[in-house]
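Here the complex is missing a single protein chain, while all its other protein chains stay put.
In order of appearance the chains are A and B, and numbering begins at 1 in each one.
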Amino acid sequence: MNELTKEEVLHVADLAKIEVDENDIIKYKVELKQIMNQIDLINKVNIDEEEILISPSNNKNIYREDVFVNEDVDILKNAPKSNGNYIEIKRFLNE
Amino acid sequence: MLKPTIGIEVHCELKTNSKAFSPSKNTYGEVPNKMINEIDLGYPGTLPTLNKALLDLGIKTALVLHCDITKEIFFDRKNYFYPDIPKNFQITQNNTPIGRNGYIEVQYDGIKKNIEIEEIHMEEDTCKSIHENNHTLLNFNRAGIPLIEIVTKPVISNEKEAVLYLENLREILLYSNISDVKIEEGSMRCDLNISLSETDELGTKVEIKNIGSISAVAQSILYEIKRQTKLIEEGIKISEETRRWDDKTSTTILMRKKETGNDYRYFPEPDIPKIIIDDEWIKCIKKTIPMLPNELKEKYKKLGINDVTIKSLIQNMDLNILLNELIEENVNPVLCANILTADILSYMNKRYMKFNELNVTKENIKDIVDKLDKNEISSKIAKEIISELLENKGNVQDIINKKGLKQISDSNDLLNIINNVINNNIKAVEDYKNGLDRSIKFLMGQVMKETKGQANPKITNDLLIKELENRKNNNL
Partner (left out) sequence: MSNYLDLSIKEINKKLINKEIKPLDLVMECFNRIEENKEYNTFITLDKENAIKKAKELENKEVDNLLFGIPIAIKDNIITKNLKTTCASKILSNFIPTYDATVIKKIKEKNMIIIGKLNMDEFAMGSTNETSYYGNVLNSYDKERVSGGSSGGSAVAVSRGIVPFSLGSDTGGSIRQPAAFNGVVGLKPTYGRISRYGLVAFASSLDQIGPFSRNVYENALLLNILCGKDEKDLTSSDTNEDFTRLIGEKIDGMKIAVPNFYMSDVVNKEIKNNIENIIELLKDNNVKVEYVDIDYVEYAVPLYQIIALAEASSNLARFDGVRYGYQTDKEVSSIDEMYKYTRKEGFGEEVKRRMMIGSYVLSGKNAKTYYYKALKIRKKISDSFQKLFEEYDLVIGPTTTDFAGKFNEGINDATKSFNDDLFTIPVNMAGLPGMSIKIGEGKNKLPIGLQIIGNKFDEAKMYKLASFIEKEVGGKIC
């Protein structure tokens, strides 16, 4: 596989929400390529329309009855910023 | 001619006790951030559990919307960062929606049309964000409340169809006890897709997000058609974008231009094992589905209830349940429907009350309708009894006795009263002799006035005509 383009690196960094600078981009181009080269080995396998394995668990139809339990967790204990009973963050939608 | 094509996505909060993937309470309007646990907050190490009621209601929704049910389902993760989704992914269904290929029938202007439903799927709600000045406050009570999303194909042609579709959907979900569909509490929310085109090929799609009421859906469709038509006529290309409806200005406002496709990186949720839905399960759910609005309308029509009454009846599910119970107990359906819609419903609507909050009981209604049916009381007296009950509670027979509202059916007693009335209204008698039938009504009214409405109308009417004829023939 070819090196990822700068745009691809930026797109992936945006998906993963990681800030990257020019040096990071250069580094990721090389490192991601190393791993993707190995991943591309699976292209050699030719199976189509085969069953997928999502989890090795053989469980199925596992659910609970519809009963509520109140726990009252102290969510503010670990929150970086809070305001009254709320968690506070920078305003994210300008309406 | 530019032709609009509309698709609607509806999100409905399901009526369950607990959340979709955690045992926190499913509720509205509690103290902020008190109806939550670590799962709802996406704390490290937590795992989802699966609420059976979510599956049951998912199956039920698929059934009432005539969908094919997917027999083997799993959940998927929809990955995107947003402060209102605690895990930064939403558990939803992408690969195996619980239902596909359903429809809702709508009728208008003599047209009958099935609005086709592409798919329905189950997912979790987001948390509520409150925007203030330069910060946003997060309330996670809503996070994880179970939702059903219902997506139509792009088959809706105008605002009338859209409104009827939504009204019918709302009624169906309400009557089948799937959702409270309280738009004002945000338990039903609509997104629209609308495009215009002269040909069969669809035009550029504009999305309108999070519309808060059915009337706003109609308004935003009309507004968008006008807006887009104008642009197209001016030769301006419509751009793919997301807008929102603004109540204050009655316009749609641009939220964001469509980016190069949202990259949600869906993949199967490994923490929730697959669910196999067998025929037995579906059969069990079927049994819990009551008669739905369309079937009820048919039934009422056959029983002789008029269209206006049917329409107002359907608006209140509690009264329908009551009416059907009373019909089971052999009360006269037409009289009962009239009483419920005319007297009870208007009282409830004025005071925003539910039937079970009223002083009137089901037994009261049954007594009144039975007495009306047997002509023991007039409709006027029935009204009087109901208003007495609504104010002070009680027993129908007691009120009749106490207030002396019992009907006068004795012919001799009535004849005395009739003769008094006739003697005091010579002009009306003369009019009758001259062929004015109207005067019977006037004289009846006078008798009723005299008896405070207690005169048996049928007997009185017969006696009155007999007496008038007598006078006419004998020229008295």
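The criterion applied here is as follows: a residue touches a chain if its C-beta (ideal position, glycine included) is under 8 Å from a C-beta of that chain, and two chains touch if they have at least 3 such contacts.
Quick caveat, the model's predicted, so the values are computed rather than measured.
Among the chains on display, the ones the left-out chain touches in the entire complex are A, B.
Only one of B:273, B:293 or B:333 touches the chain withheld from this view, namely B:273. Here the missing chain is touched by one residue of B:34, B:77 or B:244, and it is B:77. On the side of chain B, the interface with the absent chain consists of residues 38, 41-50, 77, 79, 81, 83, 86-89, 138, 261, 263, 265-268, 270-273, using the contact rule stated above. Seen across the whole complex, the unshown chain contacts chain A at 4, 8-9, 11-13, 15-20, 28, 31-32, 34-36, 38-43, 45, 47, 50-59, 62-64, 73-75, 77-81, 87, 89-92.
Keep this in mind: only the chains that are shown with their structure count from here on.
With each centre defined as the average position of its C-alpha atoms, the distance from chain A to chain B rounds to 41 Å. Across the complex, chain A meets chain B through its residues 11, 15, 17, 52, 54-55, 57, 59-73, 75-76, 83-93, 95.
Considering their complex, residues 16-19, 23-26, 31-38, 41, 49-53, 55, 74, 79, 81-83, 129-140, 244, 263, 265, 268, 270, 272-276 of chain B touch chain A.
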